[in-house]
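First the structure, in the form of structure tokens, and then the observations on it.
The complex is shown incomplete by one protein chain, all other protein chains being positioned as in the whole.
After this line comes subunit A, so read on.
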Amino acid sequence: MKPLEQTTWQEIELGGLLREPGSARAYRTGDWRSQHPVWTKSRCIRCGVCWTVCPEPAIVEEPGGYFDMDPNYCKGCGTCARECVTGCITMVPEEE
């Protein structure tokens, strides 16, 4: 699919139809982020609550059962940090 910012009005599909599934994946909501979660592994019990509550979902399980964010889609909402059972997630501002 052609990138949105290069699509002309003549190329718009009839009625704004999307013929390919999964188009939302092409939109990197990670651009919105002003802060991101950082896990302190020593306090993480690998319960997966952060993975469960992430609304995107933009938290991925890593080898060893620990978790990290997917920078392409994490909006930095902080839900994971708020819900973390042990408080091992800290929201860190993005660098300028």
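Definition applied: contacts are C-beta pairs under 8 Å (C-beta built on N, C-alpha and C of every residue); 3 or more make two chains touch, one makes a residue touch a chain; residues count from 1.
In this section, contacts and distances are computed from a predicted model.
Per UniProt, the protein behind the absent chain is "Pyruvate ferredoxin oxidoreductase"; the candidates were "Pyruvate ferredoxin oxidoreductase", "Energy-coupling factor transport system substrate-specific component", "ABC transporter ATP-binding protein" or "YdbS-like PH domain-containing protein". Although one chain is not drawn, its touching partners on subunit A can still be listed: residues 4-5, 7-12, 14-19, 21, 23, 27.
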